[in-house]
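First the structure, in the form of structure tokens, and then the observations on it.
Up next is chain A:
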Amino acid sequence: MQSEMIKRAKELLASGEVARVVGWKAGEFDYDITPGVFTTAEELDSAFLYNDLCEANLSKYMIAQSRKEGKTLVFLKPCDTYSFSQLLKEHRILRENVYVIGVPCDGKVDVDTVKATGLTGICSMTSDGETVTVKTLYGDSTMSKADAMSERCINCKSKKHVVYDELLGEEGDVVADNHRFDMVEKIEAMTPDERFEFWRNELSRCIRCNACRNVCPACSCEKCVFDNEQSGAFNKGASDSFEENMFHIIRAFHVAGRCTDCGECSRVCPQNIPLHLLNRKFIKDINELYGEYQAGENADERAPLNTFTTEDVEPSIVYERGGKQ
Partner candidate 1 sequence: MQKQDKQELILRISGVNARKCMRCGKCSATCPAYDEMEYHPHQFVYMVESGNIEPLLSSDSIYKCLTCFACVERCPRDVQPAKLIEAVRLAVIREQDKNHMKKGDLPELLDEDLPQQAIVSAFRKYTK
Partner candidate 2 sequence: MILSYYPGCTLKTKAKDLDRYGRKSAEALGITLEEIPDWQCCGGVYPIAKDEIATKLSSVRALAAAKAAGQDLVTLCSACHNVLKQVNNDMKTDEEIAGKANRYLGLSEEYHGETNVIHYLEMLRDKVGFDKIKELVKNPFTGKKIGAYYGCLLLRPGKVLKMDNPENPKIMEDFIRAIGGTPVIYPMRNECCGGYVTLEDKALANKRSGKVLENAKDMGADMLITACPLCLYNLNKNTDGYDVPVYYFTELLAEALGVKD
Partner candidate 3 sequence: MQVKETNEFKPKIVAFCCNWCSYAGADLAGTNRLQYPADVKIIRVPCSCRVNPMFILRAFQRGADGVILCGCHPGDCHYTTGNYYTRRRMTLLFSMLDYLGIEKERTRVEWVSAAEGAKFAATMNDFVATVTKLGENKRLEDLRCKAK
């Protein structure tokens, strides 16, 4: 697949149809793959990568790239296209300046998942699609790819691209019977004290590095409310400020109805806080209360918080359903 992608990218660069290519390249470690911009065939040959470790969602980069001179080629995995489509819907990306090539994905390997199995001193990781080989300071070990995948890939919601100019490889389908809400349900089934304890354990680790905000395709505001003096939420530097206290819930609310559940927030969190469980709660509630809705799937559908029906449930439904007492 990688060579096919490089070949197409070179062709499009050579014909002048695109001015640059957005893809993946190796970072500090070979398992630490980061987004990259390529403008020449040479750069592509030397650095372009596409393998089971290319986790990053490239759609958000297109907000800036699509405003540059000339067209930009971007490779998007199925789940990335939902984010891309959502950004198109919000007029954040100039579609005419982007050439989208959809690439297949059968789940990505995640270094945090591998670390969680107990391996330390990881030097490099490779995957052949079935088995993942991990080289560590203390020797090599192998594991099945399924064991090395992050939760978001195990519970993949779709292998279908919702937007593209051309496709490489085989197109997949929406995964209808994924189990992505299992953990949300588990939390809902807890008592309020258990829930509070759960979130206290998770959120108290936050160091406000803003990685979640920076990576999130839905957090693409020109100026974040937390950086805006007039928003009332701006309170730099004070550790017990409103901003610090309420950051995650406000962020989750701001992306509610717009979040495609790409899971990047949790992936990049250096403290491994499962932030996606906040977003998924909103998604689950929206599905249950207002009908199934997948952000990014349909370009014409109104976002659930920007529409209503006269028969909507009352907020008091929370007292009746909500979580366990």
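Simple rule for what comes next: a contact is a pair of C-beta atoms (placed from the backbone, for glycine too) under 8 Å apart; a residue touches a chain by one contact, two chains touch by 3 or more; residues count from 1.
How these were chosen: all candidates are chains of the complex that A comes from, given by their letters.
This is a predicted model, so every value here is computed, not measured.
Novice: Chain A is shown by itself; which of 1, 2 or 3 touches it in the complex?
Specialist: Every other option belongs but stays apart; chain A touches 3.
Novice: Touching candidate 3 in the complex: which residues of chain A?
Specialist: Spelled out, the residues of chain A in touch with candidate 3 are 184, 187-188, 190, 192-201, 203-204, 206, 225, 231-233, 240, 242, 244-250, 252-253, 256, 278, 281-282, 285-286, 289-290, 304-306, 308-310, 312-319, 322-323.
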